[in-house]
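Down below is the structure, laid out as structure tokens.
A single protein chain has been omitted from the complex, and every remaining protein chain is retained in its original position.
Chain lettering (A and B) follows the sequence in which the chains are written, and residue indices restart at 1 in each chain.
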Amino acid sequence: MLREFELDMPGNLQETLARLPGGTLLAGGTNLLVDLRARREDAERLIWLGNIDGFRDIKIEDGRVIIGGGTTIGDLLRNPAMAEAAPSLVAAARVFGGQMVRNQATVAGNVCSGSPAADTVPPLLSLDAEVHLTCSTGSRTVPLNDFYTGFKTNQRKHDELVTGLSWAAPGPHTANLFYKLARRKGDAITVVGVAVTVTRDGDRCTEARIALGAVGPTVFRAKDAEAMLTGEPLADDLIDSAARKAMEESSPIDDLRASADYRRHCIHVLTRRLLKQAWEDAA
Amino acid sequence: MSLEKAITVEINGVARELSAPANETLLDCLRRHGQFEVKSGCEKGDCGACAVQIDGEAVDSCLTLAWMVEGKKVTTLEGLNDADSPHPLIAAFLEHGAVQCGYCTPGIMIAAEAMLRDIPDPTDDDIALALSGNLCRCTGYTKIFTAIKQAAEVLRAGGGDD
Partner (left out) sequence: MTDQEIPYRQAEANVVLRQVGKPLERTDAEGKATGRTRYAGDYTMPGMLHAKVLRSDIASGRLKHLDASKARALPGVVCVLTAQDLPDRLAATDMPGQTGQKRASTDRQILVREIIRHHGEPLALIAAETPAIADKAYDLIEYEIEPMPGVYDTEAALDPGAPIVTEPDNIVGEHKIRKGDTEKGFAEADHIIENTFHTQFIEHAFLEPEVGLAWVDENGVVNIRMSTQVIEHFRFIADALGVPHNKVRILGAMVGGGFGGKEDITVELYLALLAQATRRPVRLAYTREDSFVGHGKRHPFSVSHKTGVTKDGKITALEVKISADSGAYVFLSPYVLLYCAVAAPGPYRIDNVKIDSAAIATNNMYTSAFRGFGAAQACVAYEAQMDEIAKTLGIDRFELRRRNFMRTGDKTATGQTVESAIWADECMTQALEALGEKTAASGPIKIGRGVATYQQSYGRITWFHDTSEAWVGIEVDGTVIVRSGVTDIGAGQASALGQIAAELLGVGLDDVVIYNSDSAVTPLAGTTTATRALYMTGRAVHTASSNLRERLVAFAAQELDARPDEVDLANGQAFVPDDPSKSMSLKDLAARGASEGLERSELAMFRAPFTDPIDQETGQGPVFPDFTYGCHAVEVAVDTETGEVTVLKSVGAHDIGQAINPQAVEGQIEGGALMGQGYALSEELIYQEGKLVSPSFSEYLIPTSMDMPEIKCIILESRSGLGPFGAKGIGEPSLTPVAPAIANAVADAIGTRVFDLPITPEKIVRALRE
């Protein structure tokens, strides 16, 4: 049994924002209901987001992808445009939970859960995504890169709703990849997640992104490693050094799934592989 | 006590009114109202035994609150076993021995049926992806895959509609 709570089911965005102060937002519930049942969470009033019109919509306007605050992982997979508009995110969606969880879990919920193992976050970081926040008095946009302030803490104020996320669809000569390493192929918690973006101009890399999951208190970008690549031809040696740098930038812990040491090792291996692949794909 | 509310919902084509408190999961609510084909295996989204469709989309009913289905259509395995036109998945599961203890079966059929509406000619990878949230400890999934492929064939040939 779930502990008792009040359940608000506002019918639109305005009402939702009005009800927000003091309440806990309930999207797909795949984190929140699990936490309530395990008594890790003691929210007294839940506000369900399922009745907001158009909240799941995905739009692509002028090369910019905008997903709603209610867009689910399943929605990403079912949208044929996403394969090009967010290759790494689609790759993450394919290894995310099972069908039912994918239909319930929202991207915004995944981002807001703040778990370092949240699988959409490395791809979204690698795409330079922005988070759109709205409260009853106004809206603002925060780069996802600045969103997290620590383990499971973020910049969202308690009366704000994430109404969506957006990013620029990768242009030509850009490769965007994600790999999830887990203890099982289907439906498993990530041991190490790596997303990379490489934009190539001839034999130079003009921009690189490396985002790492499950190896620090938040998902984060390995910026020193990125810097090593920008403006350079990505020879194998350089790729290897950057991958090693990414490893050094991480701060994984030991847990039931893997040791910190193994995680570090895998960051190196996976970052190297993905960069190499991305460099080739971006040609 | 949480407030009880009456939910209007269509279950397997039949309009029903279910009363439920705010904190009741759809899983508990459906079973309390006699839909025993919806199974409970973990109550936290890990096993898929409780899968149902809401307006055609497969979800874990253990991670859904009963109130969320107000005004919606809920389909359980019972709904696929329409007396006039049972879903071809059922015959295929029987023919291929895809059922052992049967506890995972209702959830797997629900997940498979939803996939077949999206992907009429699924590959093994498509099926694997569609079923990765449905644990089965008995069958090793092999006969389930075979049965789903056969049902897909029957559906593509226009079967199961008459």
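In this section, a contact is a pair of C-beta atoms (placed from the backbone, for glycine too) under 8 Å apart; a residue touches a chain by one contact, two chains touch by 3 or more.
Keep in mind that what you see is a predicted model, and the values were worked out from it rather than measured.
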Open item on the list: Touch as defined at the start, partner being the missing chain; which of B:K44, B:K73 or B:K149 qualifies?
Closed with: B:K44
Task: Touch criterion as defined above, residue of A:L181, A:M228 or A:L274 at the omitted chain - done: A:L181
Open item on the list: Using the document's contact rule, name the residues of chain A that touch the chain not shown here.
Closed with: 1, 98, 181, 183-189, 256, 258-259, 262, 265-266, 269-270, 273
Task: Absent-chain interface as seen on chain B, which is shown - done: 1, 31, 36-37, 39-44, 46-47, 49, 76-78, 81, 86, 90, 93-106, 109, 127-145
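By definition in this document, only the chains that are shown with their structure count from here on.
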TODO: Between chain A and chain B, tell me the centre distance in angstrom, where each centre is the average of that chain's C-alpha atoms.
DONE: 29
Task: Residues of chain B that touch chain A when the two form their complex - done: 1-3, 21-25, 28, 43-46, 48, 51, 57-60, 63-65, 67-68, 70, 111, 114-115, 118, 128-134
TODO: Please name which positions on chain A make contact with chain B in the complex.
DONE: 1-7, 9, 28-30, 33-34, 37-38, 48, 50, 74, 78, 94, 97-104, 185-187
